[in-house]
Every structure is written in C-alpha cells, then in structure tokens.
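Okay, so here's the structure we're looking at.
With one protein chain removed, the remaining protein chains of the complex are shown where they sit.
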Amino acid sequence: MTGHDVVFVLVGLLTAGGAVLTVTSKNLMHAALFFAVTLGGIAGVFLPLAADFLALVQIVVYVGAVAVLFMFGLMLTRAPIGREALDGQNRGLAMAVAGGLFVVLSTLVIGAFGDLPTAEVTGPRIDDLGIAIFADWVLPFEVLSMLLLAALIGAIVLARRETGESGEELTVTRIEMAQDRDPDALEREQAALTSGSGGDGEEHA
Amino acid sequence: MQIDFIAILPEIILTVTALLVLAADLALRGDAKQFVNPLAGLGTVAAIIATVALWGSERVTFGTMYVVDDFAVLFKLLFLGTLLAILAISWRYIAEHRFFQGEYYFLLLTSFIGMLLMPSSRDLIMLFIALETVSVPAFVMVGMRKRDLYSSESALKFFLLGVLAAALMLFGMSMVYGFAGTTDLVGIAAAISGETASVPLLLGSVMLVLVGFGFKISAVPFHFWAPDTYSGAPMPVAAMLAVASKAAGFAGLVVVAFIAFEPVADVWGPMLGVLAVLTMTVGNLIALQQRDLIRLLAYSSVAQAGYILIPFGLARTGPGAAVVNAAAIEAVVFYLIAYAVMNVGAFAVAIAVERRTGLRSIADYAGLSGRSPLLAMGMTVFLLSLGGAPLTVGLWAKFAILEAIAVDITLFGIVLAGFLVVNSVIAFFYYLKVVRTVWMDEAPAGLPQLQPGFNLSAVVVVLMVGTLVLGVLPGLVTDFSSVISIVAAG
Partner (left out) sequence: MAIGYYFIVSALLFSIGLIGVLLRRNAIVLFMCIELMLNSVNLTLAAAARMWGGPDGQVFVFFVIVVAAAEAVVGLALIVNLYFRRGTLDVDVPQLLRW
C-alpha cells in the first residue's frame, strides 16, 4: 500500500458513506450536508488520480457553489425537517435494481479494466490542461459560455416577479386527458389516470 | 491551430444575433419589445445564406472535431428553416401573452446554436455540449408560463427526466472513453473494431449512450415527458420540441451510431429496430384516445419518431454494410425534412386556433372549416400528410423508409415494414377523426371567425404548399439527400 492507496481507501469510504447517508437521511437538510461531504470526498478521490486541477474545480464549483445552492433551495422551499419519509412501497424494488446494477457494473468493469497496468502515471500538468482547453477544445469551451449565459438568463426569467410579464393570467390550462376506452393496451396510462386525477374529462386544479 | 471560421459562420451569426436580441430587449420599452422578433429573423436568414454557401464543400476544423459536409449542411438548413417558421408563429403569441420577449428569443436562438453544432460534431465532448445547449434553454422555455401550474410542473418533469437521461448517457460516454482512450468518434470506431472479442461493458455503454438520444427523440420507454411537456409549454416551444429538438436528437444519433459505434451495428441495429416497433405502436395506440389536440400531436410525434427509427434497425456491419447504412441515413434525413414541414404546419394551425379562443380540445375544432377555411385546409393537409396520404410528402417519406428496407431485404426488415404499414393505417383513424371534426361537425354557437395574422397565415400557406409540392415532386429534396451518403464512409 502506497500513500496514494491509503488516501484512496479513506476518501473512497468517506464518499460512499456520504452518498448512502444522502440517500437515506430523512432530514432534508442533513441530506444536503451529507451531499456536500460526498462532493468533498470526490475531490479527495481526484487527488490520487493525479487530477489536482479537477480536485480544485470540484471544491470550488461543487462544494462551494452547487451544494450551497441546494441548501438555499431547501431553505427557500421551507423543507419539512424530518417529515419526508422514503417511498416505502418501492424500497425493495429500488434496492434490487440498484444492487443488481452495481453487481453487473463492477463485474463488467473488472472484466474490462481489471487487468490493465497501473503504472504510476503523473497526470497532465495544469498548464497542459489549460492549453488543451483553450486550443484543442476551444469550440466546446466557447459554446459552454453561451450555455452558461443561457442558464443565467433562464434562472432570471424564472425567478423574476414582475406584474404582467410572466405569461398569461391562467392558473391552469384546460387539458382534456385521454378517454379510458381500451383497457388492455395502456395499463400504465390507465393506472395513472385513475390514481392521479380521477378518470377522463377536464382537469382543474 | 488554424480555425476555419467559414465553417462555423452560421453558428457565429446565430450567436451574435442572440446577443443582439438580448441587448435590443434592454434598449426597447413596452410594445416596441416585440421587434426583437424580426431582428432574430434577419439573423436567421443571414445564417441560412451562410449555410447554403457551405453546400458541396467538405470542411474539417478544430482538429477533426468539427466537420461540415453535405449531411451537416442539410441538417443545418432543416434547423434554420424550422427556426424561421417558429419565429414567425411566435411573434404574436409571445407578444400577446406578455412573456419576457427578449429572453425568450435569446433562449430560442441559443437552443438552435446547439442544434446546428450537433450534425457537425465528431467528438463525444462536442456532442455532449451540443446536446446540453439544446436542452438547458428548452427546460427554461417550457417553464416560461410561470403563472400556469401545469407549465411549471411539466417543466420540472421535463427537467428531471432530461438530467437523468443526460447522466445515463454520460455514464455510457465515460465508459466508452475508458475503453477507447479517445473521445474522437472515428478513433472510437477504430478502437472498437480493433477488439477481437466483444466486451459486454462496451455494449452496455453503447446502450446507455443511445438512451440519452432516445430521450431527446422521445422513443418509447423514454417518452413520458413528451405529452405533458408539449401541452404545458408555450405552443411555439412545443413545436420546437416536437420538430427541431427531435431532429437534433436524430442528427446526434446518426453521427454517434453510424460513425463511432458502426463496428457494433449488429448489436444496436436490431435493438433500435425493436425500439422503433415499440415506439410507433405505443405512440399510435395512445394517440387514438386523446381528446386534447396538443396531446394528440405529441403522441403522434412519438409514433413518427418510431417510423424514423426504423432505418436504424436496418444498420449492420461487415462487407456490404456501407450501402445499407447509407440508404438508412438517407431515409432518416428525408423523413425528418418531411416531418418538419408537416408537423410545424400542424402546430401553426393549433396556435392560430388557440390564440383567439384559448380552446385546444379536439371538440373545439368542430366547424373550423366555416370559421377559417385556410386553417381548415391547412390542418387537413398536414394531418393527412402525417398519416401518409397520397399527393402529400408524408407518403414519400414512408416510401423512403421502405426503399431503405428494400436495399437488402431481410426477415427483420420485412417485419419492420409490416409494422410500418399497420401503424400507418392505425394512425389514419385519429388523423381522420380530427379532419372529420374540422369539416363535418357543426361549430358551437358563439365562436368568432378566426383571422390568423399575416405571419401565421404565411407559415401555414408556405408549409401547405411545401407539403403538396413535395408530395408531387419529392425529387426536390431527394436529389439533395441522396448525395449525403459520405457520412457512412466516414
């Protein structure tokens, strides 16, 4: 075990534990905090992978911005602390699906990459990375700037409250749902219809 | 590194236009704000001219990341033409409903920049960024009717499913990168064909990447967002999602499937073929029961995506595959062009009817022939064409698919053709139901005459003429779409 391995095992456990707690915490604020821990753990995993730059970006963007954004979101929506229960009906199914996926993925991954040499590679230096981004990948980078601007403008559009300038004055669009005529063909559609909004006809809020 | 700016000129023009629109919106006040629409239209026309100038040349720039060939040019013209139509049908709608106009047009243009990039991308990173540039502004535009609960909910649903699909696709892409060591599509193809035994992980990753595009084109297991999102979104945005965004998904799917994953076409070909059968059957069966016109169009567009997926089911690898694959791509491109013409038209009529009356259930179209003969004619032509009636472009689009099947007849191809024919017949039931309501039923008393504005009438007339002219002379498009086979060789 080298120093890298020790770091990896420690932050790997931290990351996995944080992720499990994010998914299982009933208190939403706790879930967000564990989410931040997981993100920090990922930054830690980047270090033994010789991706120092990514570790920094991960901390600045994810831990520093995205996680905080999520917490603001939870507070703005006055999250019911400790009230949200997990969906009990689907628990077994979810566990089975995800567990199966994990087993399949890891066997496949080991089959594909397990026997690859693991020589000590020093990752690309940050200046190489900079040159790569601004020379080889300059087109996606520039498009990304448009995408970020669009996200910014979009968030403003959605958040801004200005009388008379946010769409028409309707509360709910009148939409006539499908008639339930053919029971065999469309079980899903049907089940959702009966449980969701009470059959055919017009929908009102 | 030398950058070929001519090759990306259409994208540059659209970007500049988007920023100008944003600036103009700041400068204009009140009712004058609606004049950002013609500004965006001018930019689009300029981009169309720049794109037409690229026809016939093959330009490669940014390393090998960005290729402008006839295939890409044809797709770009499809997107820009759709953009022009959507701008025309947006003008009144967006101005009257008091949306944030400058922001709306900015987001619309940004989304189309992503679409223009899609058919030219020859790199996983570029494809991913292009796909997200299409999606993120779309998430916002769907939610722009903020006062409408339905719009907010459908936007959130669209968003969550979209991000989930992106995550699945990225996981697949990351595995493909881990496998090939490059994000270049041609390099990936080389790495895959260099492998002697098929690696299960690789095939799984290929499936995951296709899932991401399957969401964009609303293929069946991933179509749940489509009807709700179309009916919740502002109607021009629904038209954009149903036509342009779907065509962008198909452009990306063609590029990634026929270039990067061509060596494993034996695996994804049949899978996409099964997906095609599921998509058209489920889409058509649910569409039969719809009573809201937009939801009907949504499910019909799901079914249409199924038809367009059929040529993908024919794809194969090995000797003689190039001919089959080229024919398949040709059929996809021709069908998409036909689909854009007729579906944008149908949405334009729906907007014209809803804008005055706020009505959108099929029953509200009763007696449309009396209230506006132009719109009634338009609706009839577009719906019959979507169904594939003679004398419309829809028939030739279906012929193009059958032609691709006939290049090398296999049992699977015959099964696909059978499903295509049966589904076309089913589809006629609901298309004709609407047509009957429009012409036969009495209009409810008290409904006003409809007088669509100049823009809407122009769009409906142009697209109607286009549908009919192409229905008689499909060669106007096939002459161009038949020379784009180079993508299969790449």
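Order of writing sets the chain letters: A and B. Residues in each chain are counted from 1.
In this section, a residue touches a chain if its C-beta (ideal position, glycine included) is under 8 Å from a C-beta of that chain, and two chains touch if they have at least 3 such contacts.
Bear in mind that the values here come from a model prediction, so they are computed numbers and not experimental data.
J.: Please pick, from B:Thr15, B:Thr82, B:Ser121 or B:Ser154, the residue that touches the omitted chain in the full complex.
T.: The one listed residue touching the chain not shown is B:Ser154.
J.: For chain B, which residues lie in contact with the unshown chain of the complex?
T.: The missing chain touches chain B at positions 124-125, 128-129, 132, 136, 139-140, 143, 146-147, 149-150, 152-157, 159-160, 163-164, 166-168, 170-171, 173-175, 177-178, 181-183, 224, 228, 232.
J.: With the missing chain put back, which residues of chain A would touch it? List them for me.
T.: 1-2, 4-5, 8-9, 12, 15-16, 19-20, 22-23, 28, 31-32, 35, 38-39, 42, 45-46, 49-51, 53-54, 57-58, 61-62, 65-66, 69-70, 72-74, 76-77, 79, 84, 86-87, 90-91, 93-95, 97-99, 101-102, 105-106, 109-110, 113-114, 116, 118, 121, 123-124, 128-129, 132-133, 136-137, 140-141, 144, 147-148, 150-152, 154-155, 158-159, 172, 175, 192-193, 195-197, 203, 205
Throughout what follows, only the chains that are shown with their structure count from here on.
J.: Give every residue of chain A touching chain B within the complex, in rising order.
T.: Touching chain B: residues 104, 108-109, 111-113, 135-140, 143-144, 146-147, 149-151, 153-158, 160, 164-182, 185-186, 189, 200, 205 of chain A.
J.: Show me the residue ranges of chain B that touch chain A in the complex, using the header's touch definition.
T.: Chain B residues touching chain A: 1, 3, 8, 15, 18, 22, 62-63, 65-66, 97-100, 103-104, 106-107, 110-111, 113-114, 117, 125-126, 129-130, 132-133, 136-137, 139-140, 143-151, 178-179, 199-202, 204, 231-232, 234, 282, 285-286, 288-292, 294-295, 358, 360-361, 363.
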